[in-house]
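Note that one protein chain of the assembly has been removed; the remaining protein chains are unaltered in position.
By letter and in written order, the chains are A and B; residue numbering begins at 1 in each of them.
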């Protein structure tokens, strides 16, 4: 078993299956693109074990608590890892995380975007450790997100050449 | 004629002239930056054949329909291609699209950002084909955009060395 897969198992983390695109919706892009050593990750939402976008839905500062947002951001990280494993074959190929762009569906007056996106940063650091998992980040408030999802995150990282 | 220019002609697509910056506005940045094989594309809006920001203006979910947003996203793609051709000289130099960051001016409750940004993704794929045109993407809802434009898109791609 690969090192990262062992780590995921030790942490009791299970990666979701491919995203089940709702009928009638077309997503003409790749969830991950590998180009040489560069890896681009599309905006991902929180996915459930059934492959669907995971509840709860809604805005932080309105329908959802910071803790619910934090958990949603963890699910986003797992969804990104699942896409990365499908594209890379083996998550051990990941050399370093670079950029995490965290977008939080924010009701007027909600400013705790960092506390929400910490759910993603913490999971990346737990799984990849403080060297490989270190990353730069923005955590900002969006007016709306597809599917009424509370969190969407885009990323960039590198694999070993 | 270059391959991509032939493809644009076959599709009946015409690239707009340089953006006419409204008087009194200063935009102290480059629409495209080429650095080695990397190409950065600034946020572009939908441009008309007169070089001005193209109508209709306003928010999706309020003033504009999804179909109008889709057409606006196509115009954004054409505006990006026009900037790229001015910077690169020849669009055939483009090796691969990497990242499309699609920002949709969204009224409260509007969540069909993917259907809007499909206008850009579809045009890139029509013009560059499924290999070179494949890209990662985010499609998210902004509170406001400059000029009341419905769509703004930023991108990154690579050229042949």
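Convention: contacts are C-beta pairs under 8 Å (C-beta built on N, C-alpha and C of every residue); 3 or more make two chains touch, one makes a residue touch a chain.
Not measured: the values here are computed from a predicted model.
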item: Of B:16, B:43, B:119 or B:133, the residue in touch with the unshown chain; value: B:43
item: Candidates A:6, A:20, A:65 or A:138 - the one touching the absent chain; value: A:138
item: Where the unshown chain meets subunit A, residue by residue; value: 61, 96, 98-101, 106, 108-115, 118, 121-122, 125, 134-143, 158
item: Absent-chain interface as seen on subunit B, which is shown; value: 25-33, 35, 38, 40-43, 101, 103, 142-148, 152, 154
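Keep this in mind: only the chains that are shown with their structure count from here on.
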item: Cα-centroid distance, subunit A relative to subunit B, in whole angstrom; value: 25
